[in-house]
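The other protein chains are all here in position, but one chain of the complex has been omitted.
Entry: chain A
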Amino acid sequence: MFASPVYPSTWKGDGKSTAAALVMQKAFEGVILTASYPKSQIDIYFQVLQNDGGALVAAVNAASLALVNVGVAMSDFVVACGVGFVDDTFVVDPSSLESASDRPELTLAVLSHSAKIASCQLDSKLPDGESFERALEFATSGANQIFKVLDAQV
């Protein structure tokens, strides 16, 4: 499809889509108050229109907004942020060029009010144990910034 700068797009790979769907499920199952909707199923569908990195992060944020838009009862607001690692430096919200396959990348989804981690996914290895904590800090502060923007809309 036309979603990515390179043809053919690689986002459609089944493994990646399934993994992304699982991340979504974990992140939202924890906050949606399913007891309020007995005998019902809530389906969340995603369509990637353009992808220049951070598609999964954008998807989580879009889903949060969509659920609020519909009025689904949730215990907290899920917000996501991605952190990449380029030339020994952490970069928040990496573009597709910055997300080369051999570089570490952290995708973090946090619950904005309780500050708990809803989902955390780290691809590839970071140089040492300490870096993981720093990456988490970056991602959390990024997520908080995003939350402010989303909250202003809601």
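Just so we're on the same page, a residue touches a chain if its C-beta (ideal position, glycine included) is under 8 Å from a C-beta of that chain, and two chains touch if they have at least 3 such contacts; residues count from 1.
Here is the rule we go by: contacts and distances are computed from a predicted model.
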item: Listed names "Ribosomal RNA-processing protein 42", "Hydroxymethylglutaryl-CoA lyase, mitochondrial", "Prefoldin subunit 3" or "Histidine-containing phosphotransfer protein", matching UniProt entry of the absent chain; value: "Ribosomal RNA-processing protein 42"
item: Selected residue (touches chain absent from view) among A:Ala35, A:Leu49, A:Val70 or A:Ala152; value: A:Leu49
item: Touch residues of chain A, complete complex, unshown partner; value: 1-2, 4-5, 7-8, 43, 45-47, 49-50
